[in-house]
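Below is one structure, written out as structure tokens; comments come after it.
In this view, the complex is presented without one of its protein chains, the others remaining in place.
Here is subunit A:
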Amino acid sequence: MSARRRWERAAIQAACVAITLFMGVPLYLIALAALSSRDSLNQFPLPLLPTDPSTETMSTFLQSTGVTGGFINSLTVGLGTVVLALLVGVPAGYAVARYAFRGKDTYQLILLLTRALPIVVLSVPLARIFLDTGLYDTTYAVMLLHTALALPTTVLITAAIFVGVSHEQEEAAMIFGASPLQAFLRVVAPQALPGIAAAAMFAFMLSWNEVLGATVLTLNQRTLPAQVLTTLADSPLAYRFAGGLALVLPALVFIAVMRRYLLNMWGTTLR
């Protein structure tokens, strides 16, 4: 029995290590390549340790046209998407969690169906609408598209969290003098923070990674991925790695910041 358990534990450990490597090794290799000089990339065999670190590639990449602008655009769109998606999605999630209304199940299904449409199919008519309304080639256009794409997950994640906070707690708050809004802010929101953080993370990542829509809806106000993907196709290999690292890093930083709240969800404080 105990031998078997030990074996099981070892297997779980091995699986964890394997998954970590699966995620980590590519990140490492990209970082390594991005921080090597162009010449050392052509060596064979490729050194797996940073023997000759150089910021040459990276700085050239960062100084190339459109990268800084794309970075700022991406950040604007990403954070804007988070704000908009939470502004609309959290109340919607609350409604789905708390109230029984006609067509609730259908509503939830249709929410998910918006993700079933390929972005290309959405983008072309959207581009037309945005051209008509003068929003074309602005960060707002991309922000709106990304918000629409992020809303289903935002609604479903926050709804799941709100279900976890018992309605009786809200009622108790209202009995003891809180208005419905105060009850939400003082009692529900603090407990729902992990879920809201998770939803924010999803929205940001989605926006950060989305290329197609951003490419179709903009010409000059490209987000970083759109910018990088269109220009790097014709660039030397080293720049592609630099571009990869530049794309990954901010997302990692955002996750690291949000992780604090996410851990709360899986950790102790709830219940």
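Here is the rule we use: a residue touches a chain if its C-beta (ideal position, glycine included) is under 8 Å from a C-beta of that chain, and two chains touch if they have at least 3 such contacts; residues count from 1.
The definition used in the following text is that contacts and distances are computed from a predicted model.
*Asks:* Out of "Sugar ABC transporter ATP-binding protein", "Cellulose synthase", "Carbon-phosphorus lyase complex subunit PhnI" or "NADH-quinone oxidoreductase subunit J", which one is the UniProt protein name for the chain not included here?
*Replies:* Cross-referencing UniProt, the chain left out corresponds to "Sugar ABC transporter ATP-binding protein".
*Asks:* Just to verify: which one of A:L29, A:L62, A:A160 or A:M174 makes contact with the chain not shown?
*Replies:* Checking the options A:L29, A:L62, A:A160 or A:M174, the one contacting the hidden chain is A:M174.
*Asks:* Could you tell me which of A:V187, A:A200 or A:L224 touches the chain that is not displayed?
*Replies:* Touches the omitted chain: A:V187.
*Asks:* Which parts of subunit A are in contact with the chain that was left out?
*Replies:* Contacting residues on subunit A, toward the hidden partner: 166, 168-169, 171-179, 182, 187, 190-191, 268-271.
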